[in-house]
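Only a single protein chain was left out; the remaining protein chains are all shown in position.
The block that comes next holds chain A.
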C-alpha cells in the first residue's frame, strides 16, 4: 500500500474517533449546543477532507495516464463550509456558531499532527 493510502486511512480513523467523542459530548454533557456546533463543523470538515483526498487521487491518476485532468474541487469545499455556516445561522439557538467554525478547522490539526508523526516512518 502506498504512503498516500496509509495516510488517508490514518486520517479517516482519527476523524472517526473525534466524531465519536463529539457525539458522546453532545449526548451526555450539558453543553449540547457547543457540541452540536463542533459536530456539524467536524462533519463538514471530514467531508472536505474526503473530497480533497479523492480529488487528488483522481487528478494525479489522470496526470500519470496523460488523460485530461479535472479540477480539484476547491469551490465544492467552499460551498460545504458555507452550507455549515448557513445551517448554524438558521438554527442559532441550537447550534453555537463559534463551535461550528472551530469544528470546520478540525481536519487541519489532524493533517498536521499525522504528517509530523509519520513523516519519517513511512
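Just so we're on the same page, a contact is a pair of C-beta atoms (placed from the backbone, for glycine too) under 8 Å apart; a residue touches a chain by one contact, two chains touch by 3 or more; residues count from 1.
Going forward, contacts and distances are computed from a predicted model.
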Chain excluded from display, named as in UniProt, from "Protein FixA", "ATP synthase subunit c", "Electron transfer flavoprotein subunit beta" or "Lipoprotein": "ATP synthase subunit c"
Chain not shown, touching residues in chain A: 2-5, 7, 48-49, 52-53, 56-57, 59-60, 63-64, 69, 72, 74, 77-78, 81-82, 85-86, 89, 97, 101, 104-105, 107-108, 111-112, 115
